[in-house]
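Structure first, then comments.
The complex appears here without one of its protein chains, the remainder shown in place.
The chains carry the letters A, B and C, assigned in the order they are written, with residues numbered from 1 in each.
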Amino acid sequence: MIRLKFDIELGYEIAGSTSDFIFNIHAAQTAHQSVANEQLYLSQPVTPVIYTDLTYGTRYMRLQTAPGPLTVRYEATVDIAHYFESPENLAEVPISQLPSEVLPYIYPSRYCQSDRLGKLATWEFAHFQPGYPRVQAIQDWVRRRTSFLSGSSNSNTSATDTLIEQAGICRDFAHLMIALCRAMNIPARFVTGIDYGADPKLGPTDFHAFVEVFLSKRWYSFDPSGISPPMGLVRLGTGRDAADASFATVFGSVKSIAPVINIAAIDDPANGYTLPRHCTDVLSSTEPIHTQ
Amino acid sequence: MIRLKFDIELGYEIAGSTSDFIFNIHAAQTAHQSVANEQLYLSQPVTPVIYTDLTYGTRYMRLQTAPGPLTVRYEATVDIAHYFESPENLAEVPISQLPSEVLPYIYPSRYCQSDRLGKLATWEFAHFQPGYPRVQAIQDWVRRRTSFLSGSSNSNTSATDTLIEQAGICRDFAHLMIALCRAMNIPARFVTGIDYGADPKLGPTDFHAFVEVFLSKRWYSFDPSGISPPMGLVRLGTGRDAADASFATVFGSVKSIAPVINIAAIDDPANGYTLPRHCTDVLSSTEPIHTQ
Amino acid sequence: MIRLKFDIELGYEIAGSTSDFIFNIHAAQTAHQSVANEQLYLSQPVTPVIYTDLTYGTRYMRLQTAPGPLTVRYEATVDIAHYFESPENLAEVPISQLPSEVLPYIYPSRYCQSDRLGKLATWEFAHFQPGYPRVQAIQDWVRRRTSFLSGSSNSNTSATDTLIEQAGICRDFAHLMIALCRAMNIPARFVTGIDYGADPKLGPTDFHAFVEVFLSKRWYSFDPSGISPPMGLVRLGTGRDAADASFATVFGSVKSIAPVINIAAIDDPANGYTLPRHCTDVLSSTEPIHTQ
Partner (left out) sequence: MIRLKFDIELGYEIAGSTSDFIFNIHAAQTAHQSVANEQLYLSQPVTPVIYTDLTYGTRYMRLQTAPGPLTVRYEATVDIAHYFESPENLAEVPISQLPSEVLPYIYPSRYCQSDRLGKLATWEFAHFQPGYPRVQAIQDWVRRRTSFLSGSSNSNTSATDTLIEQAGICRDFAHLMIALCRAMNIPARFVTGIDYGADPKLGPTDFHAFVEVFLSKRWYSFDPSGISPPMGLVRLGTGRDAADASFATVFGSVKSIAPVINIAAIDDPANGYTLPRHCTDVLSSTEPIHTQ
């Protein structure tokens, strides 16, 4: 079991009259990720409306705020029980047997134009062994070719841009890997989270983005940016791509301050909590879904 | 009540070994659209797997086919009971009160990059009266500026392309209207269907694409291409954009023949069936959804 | 006569072995713009190769530099004798009569995809009176719709992006105006320069980009960003768009510091030097070209 403790502080200055926010900063509550405790602080006397998506455990918080400054602070202690699987047991699922709820993740989306990448994906990846080896090859290809470079991308940057320019940040790595998987008819989706264990040279802890790929019966975690061991990832939001799973969507005239985030892992083997580490097994933090 | 009878014939030539298809050619079954009778014919001895999405009533049919020719024929008689509303009763719903299930439709998607259009939409539409007048203004703007021109767009064409090039077919009109609505924080989505009542000068009956916009408590139908009276639209699929609601997604090496489609409306007032016509009310064919 | 005195300081840190630079920071020498005096300082003991393009008077300086820091300082005093014309005398030239050397400026270029904008330009501008009123309408349209916003664009941003996103800096305003003129078959080109008279609220003096449009027999200056009176513009480079007329093109692994630029205008009416001002005439700083 992994226990991670983190806090997020977001700051805004609201210029107009009122503004609407949709936050997705609460830790998701799933069969594999439970919240031991959590606390939310809002600097304005507003009542948040929290909606939980039952499929993904995602919690969306909507606020309507007054003009002036807004600080949002969230802290949580989260327990994650991963499911471990040997790579050799992970197979691609034929289109005809994919669970219906998985189907949306083979289609293209805002930032993952898999419809344009069929020939390229076939050229690069058709000769790999189907299943985990192919997905691993896609992840390696993206990681090898793409430079991690702050400021090289913006909110309009999509998988095809990253393919061409070979630079980006974690969300761009994720979009490109997702687009290439879908172009090979392998369902793939986008997860936002907080990561434990990143190289401090990459700068202060920030929101992270990673990938889930559907193999055999589950969604398995991959971090194409290579920043963190998949064992150290906390799930916040899940979606087709960053359009679905932004940590904050802001409606109105608002200036924002860079988020401040801290995360720590509990090293308490006596109580069953071990530190996240790299391992050869593939990790899932989702329940099995039965194929057709 | 509207009764429409239509048939669809699709033809393919499968080159490779086997191929997978996901069709969305069955009439949706909803509280407002019921199927009086229907018939499916497949030229290959394959068993279709049909999955019904309970939220939208969409029916997806998956086939795994052998090499050689494939003909798919579907015919149905469908009854549609519209909900009529006066334009002046239709209001925009504030972000903070949008039903959770409607939220995905304010985000950008593959073909509707609303995230890039905030300034333009504000420039063009902020001064209109919120609610139906604004949505109507968006529809008129798209219709007025865009030429209906077969062959001017392809499967990669998105709302921003149509905005720039001012030409397209029904799906392009729909994508642009959806993107502009979302850029104004008005939820909008994409519906594929068959339409009764198109101008025969536009060529033979084909699949159609139109728009639903969420106002007050329901999704209301708009046809920005202006091809058909909304009363003559049969719903097949519903999604964020054409990526979600294609009538056929083909996996494998397959040649396709242009679809052949016929549709007729039953004019039998004695039994309550009247012909689709243009009217001043706004039409919905969905159930109300309670706002937060 | 306008006399402007300016200096430019550029700083680089060259990481690799050697690096190549192509600068275009010398004031152009044309029949209408002469250099009273100028001085160049290079912090490395390298010999610049300066090439003068006889058509445009553009001076390109190539350097091959050693690793380490590089400072380039250029200062010049420049006299500009504008040609003034009343707007009502400026006509569009039919394609069949355009001078051959002007033809390249009706074709699309890297940042000005006029080939995609034919319908939109016709929609917006076909009803204006041809000649100066139409060009003025294009300039006003671009200026009115586009927000001047530092950081809203990057080196990949093109006219179609600016059209969609309605924000940019001077180069983006110029690209959009050029693309729309060409889409109406009006030759238009890109000029880089230094401008006198910008609103200090826009920040420190920087390189500027403006537009020349071919009407009647000459190229006339327009500044769609509205930052400066056209009378206060010094010409450095001239080209189809920013791809041709960058103040510095760097080959190699180099970090650059933001340019530091100063400009002053000489107010010495006794000697014939007056300050740049807004005026109702249209200005050219090029010689007439005879039409076919």
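The rule is short, and it goes like this: a residue touches a chain if its C-beta (ideal position, glycine included) is under 8 Å from a C-beta of that chain, and two chains touch if they have at least 3 such contacts.
Remember, predicted model here, so these are calculated numbers, not experimental data.
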Contacting the left-out chain in the complete assembly, out of C:Ala15, C:Ala31 or C:Ile95: C:Ile95
Contact residue for the chain not shown (choose from C:Glu88, C:Asp115 or C:Asp199): C:Asp115
Missing-chain contacts mapped onto subunit A: 116-117, 119-120, 123, 145, 147, 160, 163-167
Sites on subunit C contacted by the missing partner chain, in the whole complex: 20, 22, 49, 51, 53, 60, 62-64, 94-96, 100, 103-104, 107-110, 113, 115-116, 155-156, 185, 243-244, 249, 251, 292
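Keep this in mind: only the chains that are shown with their structure count from here on.
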Fitted rotation between subunit B and its twin subunit C in degrees, CA, nearest 5: 180
Dominant chain pairing [most C-beta pairs in contact]: A-B
Between subunit A and subunit B, centroid-to-centroid distance (C-alpha), Å: 31
Distance between the centres, which are taken as Cα means, of subunit C and subunit B, whole angstrom: 47
Distance between the centres, which are taken as Cα means, of subunit C and subunit A, whole angstrom: 44
Subunit A: positions in contact with at least two other chains: none
